[in-house]
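One chain of protein is taken out of this complex; the other chains stay put.
So that you can tell them apart, the chains are marked A and B in the order they are listed, and the count of residues begins at 1 in each.
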Amino acid sequence: MVSKRLGWTLHTLLSHYRHHPLQTLFLLTGLITGVALWVAVQVINTHARSSYQQATQLLGAQASHWIRPAGDGGIELEQYIELRRAGFRQLFPVLEQQLTTSDRQPLNLIATDLLALPMDSVGAFNVTANWSELMQPPFQAWYPQSLAETLDLQPGEQLALASGIRLPAAVIQTQAQQGQRVFMDIGAAMTVLGRTRFSYLAVGGLTPVEQAALSSILPAQLQLVANQQSLDLSELTQSLHSNLTAMSLLSFAVGLFIVFNAVRFSLNARSTTLATLQELGVSVRLLSVAIAVETMILSIIGAAAGVTLGYLLGMQLLPAVANSMQNLYGAVIDHHLLLQPLTILKAWGITLAGLLFALGWPLWQRSQRALASQRSISDDWLQDGKARRMLALGALVLLALALLLYPNMDSVAEGFALLALLLFAAAWLLPVLLAAALAALQSLIPERAWRWRWALNDGWTQLPVLRTALMALLLALTANFGVDTLVGSFRSALENWLDQRIAADIYVNSEKLKVDSVLQSPLIIDHHQRNGVDLRWGLRPAQIYGLDTRAPDSLQLPLAMHNNALAAWYRNEAGVVLANEQVHHMTGIDPGDKITLTTAAGPRKFTVAGFFYDYGNPFYRFYLPYDIVATLWPDAGNRGLALWLERSAQAGGADISSSTSTAIEQKLLQAGAQPGEWVYRDDILQVSIEIFDRTFAITAAMGTLTLMVAGIALLASLLAIHQRRLPEYAHWRAIGVRRREWLLIILLPLAVCVLLTWLLSLPLGTLLAWLLIHDLNVLSFGWTMPMLVQPWPAVRLALLTAVVVATTLIITLLQVRYRLPATLKQLGGDG
Amino acid sequence: MRWLPLLLLLVAGAATADDVYDVLRRGDSGYAEVVPGKTLVFPADHLAHPTYRIEWWYLTANLTDERGQNWGLHWTLFRQALHADGKTEGWTSNQVWMAHAALTTPAGHRYEERFARGGIGQAGVALEEGRFSAWLDDWQLQGDSAEILPGSLHFSVDGTTVQLELDMQTPWVLQGDRGYSRKSAQGQASYYYSQPHIRVRGFIIEPAGEEITVSGDGWLDREWSSQPLADNQPGWDWFSLHLQDGSALMVYRLRHENKRDGERPNEGQHNHWLSGTWITADGHSRALSADEIELTALEYHRVERANDSALELPLRWSLALPAMGDGYRWTIEAMDPHHWLATAFPYWEGPVVAEGSNPGIGYLELTGYQ
Partner (left out) sequence: MLQLTDLYKSFHQPDGDIKVLDGVNFTLDEGRSAALLGESGSGKSTLLHLIAGLDRPDSGSIQLQQREMTQLTDSEWNEVRRSELSLVFQQYHLVPTLSVANNLQLQARLCQRLDEEFRDYLVERLGITRLLRRLPHQLSGGQQQRVAIARALLHRPGLVLADEPTGNLDEGSSDAVMQLLVDLVSQAGSSLLMVTHSPAMAAHLDAQWQLHNGQLTLIEEQ
C-alpha cells in the first residue's frame, strides 16, 4: 500500500524531468562532468600508483635489484656473460637512454634482450610482431600508440635523431612497463646507437642465499642495489597526485554548482507539484522518502555515466600524465587503465553526497513549506538579498578558518584545504560584491540615461539566477589564472635558471672520451669536468656532484641563500658542501648546519655553505669540489664534460660559427666520442623547455576542462533565466522595446557581472599562485621561485570567458528569438 | 603459457607456425646443404656448423643410484640460424640457442628449457682453452680436450644439480651412410653420428643438499642439417637401447602423414621411414634398413600435457629385427608415461625398459604428436 503510494508519488515527482528535458539535461550534465573529471583523475592516480608498485618490474620481468656500475660508463658485455655463466640467470641487461629527435623532442629509449628475460616473466610480453625481426637487422623500434602520435610517426618510418642516427623502422606496439618510451632489442640498440655497454643489469627474484652469492662474486666496479623505485616513486609523486586530486575536486565542485543551479530552477516548477501532492494527502514522511529515492536514482545515473565518461577521459589524459611522471620522476606508467570497484563506489559516494547537498536538501526544505505560496521573480531577487548576506557571512567564517589554518600549515593536504577555504570564501563573497558593484554603478549613472539604469536594474533579476554560475565561473577562472601564473612563473624561472646553469657551449658525456686530447684543441677556451655518485640521504635518493669550482658556471652558481663558508667551498676545502634548495625546504636545514653523507670510508659531516636553485629536481643534490668527491668516493663516475668554445669575431661573439662546431665535433670524434654523445647548449635548453611544457600539459588540460564545466553552468543559468523571463520579454516587446534595447538590458548586467568576476579572479588567482608557489610548492617539491604575474594568461582567460559567454548568449538568443513569437501570442492570457 | 607461441615464432622465424616442427621442414635456400659423401672429421665436426639451419648435441643416460633406484636424464643443446646471412658473431648474430634438460628421479620428472641469442657468448659450442665446450648460461658439456669425450656434464633443473663424468668406451658411430643419414625418399637428410657406449658416473645433488651417487650408460647424438624432415613427416619415434650383452640398438621411424580416416595418428607402418643401427659391444655398427625392422605400437597411454590437456601416446612397442635372428625381439615400455615436455618444441622423452631374451634399458623420444 505504502509502496504503491510511494511509487505514485515518485512518478509524479519524477515527471518533472520528462517535462523539462533541458533542466534534466543540465542537472545531469553538471553531475556527470563533475563526476567524470574526478573519476578520470582518480583512475589515473590509482593506475599510476599501481604502476609504481610494479616498479620492481621491468618490461614485465621481476627486477628486485639492479647491478649498477659504481661509477658510470655502464656494464661491459663480458661482465654480464660472466655472471650468466656463473648461473645468475635472474640477470638481464638493460639499456636506457635519453635521445633527442632531429626536431629537438626528448625521447626515452629502453632496450633489453628478450631471450635473456627470466622465463616466467616472458608471459607479460605482448607480441603480435615477429620477434626475430626485432632482433635481426634491420631491426625494429616499438613505440606505444600515444608516443607515435606525439612524434607524428607512422609505422615503418625511421625516426631521425639529432645525432643524425636513424632508429629502425617503427612498429606500434606496447609492452608492460614500457611507458612512454621506445622499446628496442638491446643488441639492435647497441648496434644502432654505437654503444658498447649496458646501462645496468636488472635482477629478478633473488633469494637471500643467491643475493649473498651474487654479491660475493660481483666485481668491485659493480654494485648490487635493491630496487627501491616503488617506494621512492610513491614518495616523490605524492604531491603531484594530490595536485591532480585537488583539481578534480574543484571540477566536481564546479559541477555541483551546475546541479545546484538546475535544482533551483526546478524548485519553482516543482513546488506546485509538492503542494498538490501534500494537498492530496501525501505525508511529509512519504515525500521525504520519495525525494530520497529520487536523489538515489539520480546519483546512480550520474555516477554510472560519470564513471564511464571519466574512464574515457582518463584514457585521453593518461598519456599527458604518463609524460609528466616519466619526465619528472622517471616513473613508467602503462597504458592499460584499470577501473577499480572502489573508485566506482567512491564516485557514487561523492555523487550522492553532492546531490544530497545540491538537490535533496533544497527539495526537502521546499517540501516542508510546500503549501506556502508560489514565488515570483521579484520574490526571488528579494530573497536573493538575504541569501547574499548569508553567503557573505559564510565566506567570512571560511576566511577566518583559512587565517587560522595558514600559520599552522605543514602538509600538502592542509595546503589544499587552505586553498579550498579561500576559493569558496571568495566564491561566496562574489554575490555581495556583484550586488554592491551593481548598486554603485547605478548610482553613478544619471537619471537621463534611463535605459542604462534600467539595464543595470535588470541585474537584480538576473543575479539570483546567475549567482551560482558566476561563483562556478569565479572558481574556474581563479584556478586557471592561479595555475597559469604558477606554470608561467615556473617556466620563466626555469628558463632563467637554465640560462645560467647551462652556460657552457657543448656538453659531452662519453664512455671512451680521451679528455686530455680534446682539451688540447685551441677552440676550447674553458672546460668543466664533473664527477659524481648516487646515494641515499634520508629517505630519498640523493646525487653527489663534484664540480670544478673555478669553472665559469661554478662561479655563477645561482644560489638561493648562503653564508660565508661559501668562500671555503670555492677554495676547494673539504667539509663544505652546497645543497639544493630542496634540502633546505624539505628538511629544514639552514646554511651553516652540518649534514652527514655516507662516503666510501663511512659517514662524514659537512657544513652546508648554501643552497642553490635546482628547479624540478625531485632528488636531493649536493655539490662538492671535484677532488673532494674523487677522494671520498673513489668510484665516483664521470658526470660529463662541459666545454666553452672560441667565438669568432664575425659571428658577433654570440653564436658558435659552423666551422667551429664542425672542428670541435671532428676533435671529439678523434678523441673517441661517438656521434650523439655530445649536445649543444641550445639543444639542451630547447629540450628542457619542451620537457617542461609536456610535463605541464596535464595541468593545462585540467584547467580548460574546469573552465568548460563553468561554461556549461553559465549556459544553463542563462537558458533558465531567459526561459523563465520569456513572458516578461514578450511584454517588453508589446510596449515597443526594440531588439537593441532588449539586448542592452539583458547584456549589460551580464557583462558587468562576468567582467567583475573575471576582474576578481585576477587578484584571487594571483593570491592562489602566491600560495601555491610560496607554500604549497615548497611543501610538495621543496623549491621556490619568483612569482611572475603575466598579463597574457589573464587576457587569454578573458577571451575564453568572452567566447563562453558569447556562445551561451548566442544559444539563448536563438532560443528566445525562436520562442518569443509564441509567447507574444499568449500575452495577457490567463495563465 | 602465453610465451609459448611467441618463442616459437622466434625460434621458427616464421610469422605463423601452427606446427613448431616446421623449422625442421623448411627448405629455404642459402643454408648449407647436406650432401652424401662428406667425410666427418673429429674433433672439428664436434663444434657448431652455423651455416646449417639446425644442429644439436643430445645426451641421454640411464642411471642407477646406490640403492638400485632408476634415474634418467637428457640434456640437449640446440642451435638454430635465423638467416643464412653469415653473421654469427656480435649483436647482429643470426644464431639462436635453446637448451633442454630433464631429469627422471625415483619421484618423478623435472625439466627446464633455456634460450639465448648467439654471438655474445651467453651460449655456444666452441673450444675454450683447448677444451670442447657446449654451454648455455651455466649448463655445460665440457670435454677434457678438444674431443667431447671423455668429459663432464653440469646442469641444474629446479634446484637439483647434476655433475657427471662421461667416458667413452668405443669409437664414434657414423649413422646412415658414413654419417649421411637420409630422412625421406625426397632427399631430406642430416649429418648424424653417435656415441652409444658412454660410461657415466657422478652426483646428483637434491635441492635439500642430499648428494646421490649415480652411474650408468649414456648415449650422445650429434646431428645437423638444413632440412631434416619432409613436408609429410609430422615427427619421429626414436629408440636407443643399451642391451644386457653390451650391444646397443638405435631405431627410429619418421612418420608419414596418415591419410586414412578413423585411424589413430601415425598408426600402421607401411609408409613410415624406418632406419636403425645395431652396434656391438666393441663398437662395430651395422646399419639396419627399413625392411629389417619391425616396429609396432602396442599400447597408447593418456599423457597429461601442461595446459590441462591430454594426449594419447604410444608408450608400449614391439620391436623385432627378424633378419638378425630369433633373439632379436623386444617389448619396449616406458618406465613412467608422465614424461611430456611442454617446451617450445613439445615432445615426449623418457627412459624405457626393453624385455626380451637380451633385455635392456634405453630412451624413447616421440615428437610431432599434436
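Here, contacts are C-beta pairs under 8 Å (C-beta built on N, C-alpha and C of every residue); 3 or more make two chains touch, one makes a residue touch a chain.
Please read all numbers here as calculations on a predicted model, not as lab measurements.
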Original post:
Among the chains present, which touch the one that was left out?
Top reply: A
Original post:
For the full complex, which residue in A:Gln105, A:Gln178, A:Ser199 or A:Thr461 touches the chain that was left out?
Top reply: A:Thr461
Original post:
Looking at A:Lys512, A:Lys594 or A:Arg739, which makes contact with the chain not pictured?
Top reply: A:Arg739
**OP:** May I ask which residue of A:His731, A:Arg796 or A:Arg819 touches the chain that does not appear here?
**Re:** A:His731
**OP:** Name every residue on chain A in touch with the hidden partner chain.
**Re:** 376-379, 381-382, 450, 453-454, 457-461, 728, 731-739, 741, 824-825, 827-830
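In this text, only the chains that are shown with their structure count from here on.
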Original post:
Using the average of all C-alpha atoms in each chain as its centre, how far is it in Å between chain A and chain B?
Top reply: 60
**OP:** State the interface residues of chain A toward chain B in the complex, per the touch definition above.
**Re:** 77-78, 81, 84-87, 89, 113-116, 119, 122-123, 125, 127, 130-132, 135-137, 186-188, 190-191
**OP:** Please name which positions on chain B make contact with chain A in the complex.
**Re:** 1-3, 6-7, 9-10, 13, 15, 82-83, 87, 90-92, 94, 96, 113-117, 119-122, 135, 137-138, 156
